[in-house]
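For this depiction, one protein chain was excluded, whereas all remaining protein chains were kept in their positions.
Right after this comes chain A.
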């Protein structure tokens, strides 16, 4: 009963498993491409905040399948590790560092990218001002990387949280792109403040020199009044893309979608790789979490065993961090 519940409540979660996508967010990029033709003429693409890799998967399938004879290069960047994908070069690094941007350019042999996508979301704390701020900073960091690696006329697609200070973010993006649209694909739930900002025709201000040492800082605005009127208000049009014949992400569907095909449960395509809570879950499964009545002597022994397993991974990531 519990396994099939999510298949009923989330139709795109189910379709993602059936079609082999790593996450349901793959449909968002696919539906955005249907509306904006993002993949047209793209041979070099960058995926920032890539893990678990569903957007890189979309790029790999769409770009490499189209032009097999032509060279297609895709670079995926994230702090976390990611399972390998065919045709995708992975960089594990911080998108706020200049070395990451230089490494991307190196993979493109000195040329600039045609498309930059970013599906970045913070480790959600539940406090909305912190979450929205971190997400905004991820978006600004992605924009900063984009100013280093994107060619003039290129496109940039990023996730945005429509929250308290969303107008500030619009103003930053408007500086660098001719057309900025806030779009929401059908696979994004109606109950979510998530949307995607589609920035077209990269045209930086004249004389602008990309500089990682000076991160973009937000400027303030009148909280109450400028939201509705006044010359300082940033108007970014909203577009709900996708046709209405597709699936409704808010609807609960029965398991038997097609009468000719029997329902069969599929496990997730790619479970998370070393999530932050992995050790805590293992300890809990072994009933070794410290409790009010029990000492944690056995806990320390189990921790030692676990730490031995994780040490080789730590040693491999340390050179990457220093590099």
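Side notes on the structure shown:
To be clear about the criterion, contacts are C-beta pairs under 8 Å (C-beta built on N, C-alpha and C of every residue); 3 or more make two chains touch, one makes a residue touch a chain; residues count from 1.
FYI, contacts and distances are computed from a predicted model.
Considering only "Proteasome subunit beta", "Protein YIPF", "Protein FYV10" or "tRNA (34-2'-O)-methyltransferase regulator WDR6", the record for the omitted chain gives "tRNA (34-2'-O)-methyltransferase regulator WDR6", by its UniProt protein name.
The residue from A:166, A:180 or A:199 that touches the chain not shown here is A:166. Interface note: of A:41, A:110, A:126 or A:205, the residue touching the hidden chain in the full complex is A:126.
Summarising the interface, chain A meets the missing chain with residues 1, 4-5, 8-9, 79, 94, 96-97, 123, 125-129, 133-134, 137-138, 141, 162-164, 166-167, 184, 190, 193, 212-215, 217-220, 223-225, 227-229, 235-240, 244, 248-256, 263, 274, 276-280, 283-284, 288-297, 299-300, 303, 310, 314, 318, 321.
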